[in-house]
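Dumping the structure here so I can ask a few things about it.
Complex shown without one protein chain; remaining protein chains in place.
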Amino acid sequence: MAEPMRIRATMAGDVADVKVLMNHPMETGLRKDAKTGQLVPAHFIQEVTATLNGKEVLSADLGSGISKNPYLGFKVKGAKAGDKIVVNWVDNTGDKNSAEAAIG
Amino acid sequence: MKQQIVKLLAGMASLGIALGAASVQASPEQDRQDLIKYYTSKYPNVKIEDYVYGALAFDADSKAQYDAIMEFPPFESELDTGRKLWETPFKNGKTYAECLPNGGKMIAGNYPMFDDATGKVVTLEGALNNCRTANGETAYKLGDKKTLGVLTAYMRTLSDGMLMNIKVEGPKAMAAYEDGKKTFYARKGQLNFACANCHVQNAGVRLRSELISPAVGHAVHWPVFRGGDNLVTLQSRYEGCFKQVRAVPPAQGSTTMNDLEYFHSSLSNGLPMKASVFRK
Partner (left out) sequence: MNALRRNVLKGAAGAGTVAVAVAAGLLKPTQAMAAWNKPAFEAKNVGDAMKGLGVSAPADSKDIAIKAPDIAENGAVVPVEVTSNLAGTTSIAIFAEKNATPLVASYALAGGTEGYVSTRIKMGQTALVRAVVSAGGKSYTAAKEVKVTIGGCGG
């Protein structure tokens, strides 16, 4: 159901520059639907984890204050080209998504 | 009354009085050069190449946000949807790429194009719809974000880097150009504003919280995704402008709109195309 997440990971010196774009509406629960006038229920990613070759390098808790289609950039020292980055997220409804990329 | 004005205008013209930007029969290239001269004398520190960024060329803080967002634009999935539409063959098995010149690549800067056969301006959206109807499909509704919008959002990226190259050749094309120019410079709406009042005379100036963009460089970067994922096509934006000056917008795809796009696009001749960008 959820659309794929995109990961771009490139080496800059000995640091991996990782950029992730998730597809998610990130509804706060405070927004009213323009047509019905009803509150749109909260629906947002709560947890994001990233691993490098299976080892956790980042674990984030997100609130609904993150923009729609969340963007996350981070940098990992000591990584090398070809290493595998895996990113997982879980939202407040239990929906999940996962994607992986090799560092280019 | 009307006759008097016409007589007055004719009189002024015969006396060789220039009506400023509204003077007739200047060549499109001359019009473009005149505008560039106007802008660059007012803003000597802003390079014309940067006009493709619109108002962002005048504000480093805004441009930095644009750069940060374009790093990984939130509208990538919309472009993907557009790519699927572009690649999906018509029911007869043919594709848009087969229907358009050069497989649809590096051509967006030639549009809008004056079609001598029909005596009308054809926008890129119009050309895509012509492909549809020529292949037995129904035309998409102009301004529909979910179909033609995302299709052009992707298709125009195939021309990124091409220089805008609008040709105005022959008297009929010139008449269409002049019609677009008239719309651009004519005051309209309850606020009595012309396009030029904002985008020529007040480009680079703040209108309340808004920094106004110059007309040169406008046409190269559509559609835009406002706020990250709200797709707006160029003619939808024109509609917005008409409404903002409290005028009734002409229909998208009408001669008035297409001629306006023809004139307006020619002002960006020589600037690189860059489709599907972030705007606030």
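Should a chain be cited, it is by its letter among A and B, assigned in written order, with residues numbered from 1 in that chain.
Definition applied: a contact is a pair of C-beta atoms (placed from the backbone, for glycine too) under 8 Å apart; a residue touches a chain by one contact, two chains touch by 3 or more.
From a predicted model like this one, the values you see are computed outputs, not experimental measurements.
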{"item": "Touch with the omitted chain, as defined above, among B:L151, B:V168, B:V224 or B:M257", "value": "B:V224"}
{"item": "Residue touching the undisplayed chain, where the options are B:P74, B:G180 or B:G253", "value": "B:P74"}
{"item": "Chain A, residues in touch with the chain not shown (by the definition above)", "value": "15, 19, 26, 28, 30, 46-47, 49, 52, 55-68, 70-79, 90, 94"}
{"item": "Residues in chain B touching the chain absent from view", "value": "54-55, 61-62, 64-66, 68-69, 74, 207, 209-210, 212-213, 218, 224, 226-228, 237, 240, 244, 279-280"}
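Rule of thumb we're sticking to: only the chains that are shown with their structure count from here on.
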{"item": "Inter-centroid spacing, chain B versus chain A (mean Cα positions, whole Å)", "value": "35"}
{"item": "In the complex, chain A residues that touch chain B", "value": "3, 6, 8, 19-21, 23, 67-69, 71, 73"}
{"item": "Residue numbers on chain B that touch chain A, as the complex places them", "value": "71-72, 74-77, 228-229"}
